[in-house]
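Missing here is one protein chain; the remaining ones are kept as they sit in the complex.
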Amino acid sequence: MKHGIRHLFIPGPTNVPERVRRALNVPMEDQRSPDLPALTLPLFRDLKKVFRNEDGRVFMYPSSGTGAWEAAIQNTLARGDKVLMSRFGQFSHLWVDMAIRLGLDVTAIDVEWGAGVPLDDYERVIAADKAHEIRAVFATQNETATGVASDIAGVRKLLDAHSHPAMIFVDGVSSIASIDFRQDEWGVDLAVAGSQKGFMLPAGLSFLSVSEKALAAHRDNRPKMERCYFSFADMLATNDQGYFPYTPPTQFFHGLRVALDMLFEEGLDDVFARHHRLAEGVRRGVAGMGLKLQAVAPRWHSDTVSAIRVPEGVDANAVLKIAYERYETSFGSGLAQLSGKVFRIGHLGDLNAGMCLTALSIAEMALVDAGARIDLGSGVAAAQDYYRDRSGEATGSRVAAA
Amino acid sequence: MKHGIRHLFIPGPTNVPERVRRALNVPMEDQRSPDLPALTLPLFRDLKKVFRNEDGRVFMYPSSGTGAWEAAIQNTLARGDKVLMSRFGQFSHLWVDMAIRLGLDVTAIDVEWGAGVPLDDYERVIAADKAHEIRAVFATQNETATGVASDIAGVRKLLDAHSHPAMIFVDGVSSIASIDFRQDEWGVDLAVAGSQKGFMLPAGLSFLSVSEKALAAHRDNRPKMERCYFSFADMLATNDQGYFPYTPPTQFFHGLRVALDMLFEEGLDDVFARHHRLAEGVRRGVAGMGLKLQAVAPRWHSDTVSAIRVPEGVDANAVLKIAYERYETSFGSGLAQLSGKVFRIGHLGDLNAGMCLTALSIAEMALVDAGARIDLGSGVAAAQDYYRDRSGEATGSRVAAA
Amino acid sequence: MKHGIRHLFIPGPTNVPERVRRALNVPMEDQRSPDLPALTLPLFRDLKKVFRNEDGRVFMYPSSGTGAWEAAIQNTLARGDKVLMSRFGQFSHLWVDMAIRLGLDVTAIDVEWGAGVPLDDYERVIAADKAHEIRAVFATQNETATGVASDIAGVRKLLDAHSHPAMIFVDGVSSIASIDFRQDEWGVDLAVAGSQKGFMLPAGLSFLSVSEKALAAHRDNRPKMERCYFSFADMLATNDQGYFPYTPPTQFFHGLRVALDMLFEEGLDDVFARHHRLAEGVRRGVAGMGLKLQAVAPRWHSDTVSAIRVPEGVDANAVLKIAYERYETSFGSGLAQLSGKVFRIGHLGDLNAGMCLTALSIAEMALVDAGARIDLGSGVAAAQDYYRDRSGEATGSRVAAA
Partner (left out) sequence: MKHGIRHLFIPGPTNVPERVRRALNVPMEDQRSPDLPALTLPLFRDLKKVFRNEDGRVFMYPSSGTGAWEAAIQNTLARGDKVLMSRFGQFSHLWVDMAIRLGLDVTAIDVEWGAGVPLDDYERVIAADKAHEIRAVFATQNETATGVASDIAGVRKLLDAHSHPAMIFVDGVSSIASIDFRQDEWGVDLAVAGSQKGFMLPAGLSFLSVSEKALAAHRDNRPKMERCYFSFADMLATNDQGYFPYTPPTQFFHGLRVALDMLFEEGLDDVFARHHRLAEGVRRGVAGMGLKLQAVAPRWHSDTVSAIRVPEGVDANAVLKIAYERYETSFGSGLAQLSGKVFRIGHLGDLNAGMCLTALSIAEMALVDAGARIDLGSGVAAAQDYYRDRSGEATGSRVAAA
């Protein structure tokens, strides 16, 4: 028998806020109803604000983020097109795998798991591509498997430095709406996000934000991959009127409306600041326990997920199993080569300091149960110390002690 | 201001039963949780019962039915493969369009909108294909645009008669779980369904039921289309353990559990009988109003949707608009060449006689408001007469009149 | 197995609108939270608008309407106090019963079930009470058992005509928020309402709207009945700060917020007009079937519920049973002396014309099944004719017929 809240600290799906849950719980409606555009058109507009994409557009697919990855490729590239990618975790690995399977000619740079997009290596390849044969450069903004965030602006800079016309593809599934992202400013052409992370919705809807340049690439007369479900053209033909080429999951739109309202009510910059603060508290907690992150240096720290190395001799999978079975808590597992070596705390979406402390206090118990020599309370105390100070500053209403 | 129940009589999304709505309203959970297979594995098994597919398997995609159409093609066929199709309504039209866009060599037989799969034409083409170059024959079991149901068993018979090895693809989006379908008995290789019709769920999940023969085709060493999101292989690698190659929308699984329970509690044959009874009442109501169906003969009558011809001089779009604006009711619109000529009543899913009478009574008012010369109550009375008698028989508990 | 919408046509609990259902589905919260008054204080204010009570106040009790009946009596009257009441249906009967059991000295005038508050008899008694011993006159604005509405303004007029100081108590459980009610204008001192009728909420909360005169009576130094749970004083001591003397059901407050918003968005006068229109359609439907109402004359017609006499030789309970078992429909039963003689259609709350037509079409089938000689469709047609015309006028957007 389990009781109480199931504590969910995975890097997505994230906890759906009550407001959003209520909004999702609507009866079905006619997807051709005259009222639908009044719901959907503002969603398209507001999604662009989240991506900071003024000139392009955002597509919504009934699919996981993987579907939006595929949509990005199918609509703008052709089999045999050269692309530059990098692998430094399970999700960047899978994206490379997809690109190969869809027939792209992939140059994939492998990086140790714990660092991110290798700007130097990218620059070397780009500099060498005098003929501009590389049509696209891919970058995973936040590698969910390792808790590593990369420098997307840096990709833009190096392309600009070499006046290289390649498009930039960004996987922002576990970053967008949680970590700063600026599509226009950074010249990102195709940015992928999913409903179940910073957007605080259930899984099942993906977002693809497309620059005007990518739309032009889609329209030009180079052949592209065959496609239908993920076709930009079919979306373009219907989205402007507020409709879809096939039956959309309208319940998600009602939830998305509220999720966007919540993001804007808080303000995107404050959303990012909150994620940073909560993440920093978790990182201090991890340090307080005497543990290390998989991210090899602070510049790679992700504000949405921390992958935590367990001590030598401890099995991270035992930690996960104990947390799940004894403490009603889901942490993220170590994927692929990290299995047994890390467990992950997702700290994104609808979250507060108290929840992060819950995660740390349960992590401590599960670690000790699994044989780690950790002082109970040590991580919690470090995080409390951080959260307490900052919270005091934030509210500006410090209560005078007697 | 609108009040009361929004009457939804479109051929999908259908009304989601309260039990299913409650089941869908769950917190997010870990898609890698050890508990997930206890939920998902029985779903896979039970979906096979609905499709009456013993030897093959069913895939669940986070997508609309259109995605499952694409999955069926990508995983078993290659560009340039010859296929036989037919067009007799908007959805069979769109499937042909997809097949062409994905690069198949399509022989598409056009049929008047109001009839269904042209078995004689199919037989002629199949008989002529002595080299067995046609790799697949496509059939839309229920054309949602015209309210026409086709004879799928007949497709099997003609292939068998000519010992033709082509696979059979069936679009059962608006029929499966509402109208009799027997994958094994009819030798259907790929059958497509969607969550938002007879499965009584919101839109966003599609089902693809695949025969062992189609799985063999997927595995054989002929090249297939590039694919990743809809890949059978990725699903096969994870589904048997109860997991998925990307984040699945677990909330749907909880809803699907209850929807399947409801289908089995009623019994599939009784589900079909109920749909037939409700549909027949609607058809009698249409006849009682003096109107005709788009289906040109009773053998094409669909038990899930009726497309109703409005009288000469009446605009079906006005009927729809009036029903929506004055009577809080969504009927299905006439699509493509039927725009303005028909309106459609969806009568599938979680439905009872009272709801069909609501549809008819509102249709009558909207028709008269739009200028039709219909006797108010005439359709309702004809349907009541049918529903009443049958219900009396069904319960066997006729109350003795004084 | 039952399928589809459970049709609910009882005079309360009524159908809870989707918006309200969503609003009710909140986590529990601290009933002493600093945020609570921001929710509750506007509710108190807005409830007063519904009662049209400017100077007095409204109490909310976690109870059924019966509790608010008791609250009204306990807080303003003492055992042995003389009151004037009338009985013309099950609910006015029960109120008299309560008054007697609580120790009042009741003069109860019996009226045939089908008429309402007997103003002539009341006037006779009041005129004779030269000593002003009668402390309160009770009136049931809408007798739910018989579908009879009474003239509350008339009670005020006769008291004024005789300068009689008695308080007026009104049972408005099945009328307030659906039928015109004007507490200040009519000089009503204590008006009782419940959540589950025109307020479109689940059962469990009652409202008692109290005039300044009744508050003064509560405060004066005549002894009153012992009370605690329903005590005005305890409410007064906490309500002004937005709190309650015991744990309130805060979930109801969130639902009430939305229900009030809906009433005000529509406009109370339009709410009343809609109820009248829907009720009149039902009445025409009843007449179209050749049946009669229990209300003996049009001036007694209730706009929230119609009690329909079944033909001689037909058992109204059989009609109810058939409607429930065969047609998934709840009608109201005949209570006490009306058992077997009437069935009732509740037509209040979140309702539209289509729903009333559903009620009539099912009533016709159930009546015929139970042996009544009714032409199927006859009632529906009469109601359609009424609803259609009025709706056309209302929208002013009659579509031109060809």
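Each chain carries a letter (A, B and C) given by its place in the written order, and its residues are counted from 1.
Just so we're on the same page, contacts are C-beta pairs under 8 Å (C-beta built on N, C-alpha and C of every residue); 3 or more make two chains touch, one makes a residue touch a chain.
Not measured: the values here are computed from a predicted model.
Peer 1: If I consider the whole complex, including the chain that's not displayed, which of A:D151, A:D184 or A:D350 touches that chain?
Peer 2: A:D350
Peer 1: Which of C:H3, C:R21 or C:R388 sits in contact with the chain that's absent?
Peer 2: Counting the whole complex, the residue in contact with the absent chain is C:R21.
Peer 1: Where does subunit A touch the missing chain, residue by residue?
Peer 2: Subunit A touches the missing chain through residues 1-5, 7, 15, 17, 265-266, 270, 274, 312-315, 318, 321-322, 325-329, 350-355, 357-358, 361-362, 364-365, 368-372, 375-378, 380-381, 384-385, 387-388, 391-392, 394-395, 397-402.
Peer 1: In the complete complex, the non-displayed chain touches which residues of subunit B?
Peer 2: 18, 22-23, 25-27
Peer 1: Since one chain isn't shown, list which residues of subunit C touch it in the complete complex.
Peer 2: Per the touch rule, subunit C residues meeting the hidden chain are 6, 8, 10, 12-16, 21, 24-25, 27-34, 61-67, 69-70, 79, 97-98, 101-103, 194, 196, 202-205, 225-231, 245-252, 321, 324, 330, 332-333.
Everything that follows uses one rule, which is that only the chains that are shown with their structure count from here on.
Peer 1: If we define chain centres by averaging CA atoms, which chain lands farthest from subunit B? Would you check?
Peer 2: C
Peer 1: For the two copies subunit B and subunit A, is the contact made of the same residues on each side, with over half of the numbers shared, or of different residues?
Peer 2: Over half of the interface numbering overlaps between copies: same.
Peer 1: Taking every chain's C-alpha mean, which one sits closest to the mean of all protein C-alpha atoms?
Peer 2: B
Peer 1: Centre to centre, by mean C-alpha position, how many angstrom separate subunit A and subunit C?
Peer 2: Each chain reduced to its C-alpha mean, subunit A and subunit C end up 53 Å apart.
Peer 1: Which integer distance in Å separates the CA centroid of subunit A from that of subunit B?
Peer 2: One centre to the other, that is 35 Å.
Peer 1: Mind pulling the subunit B residues that touch 2 or more other chains?
Peer 2: 15, 321
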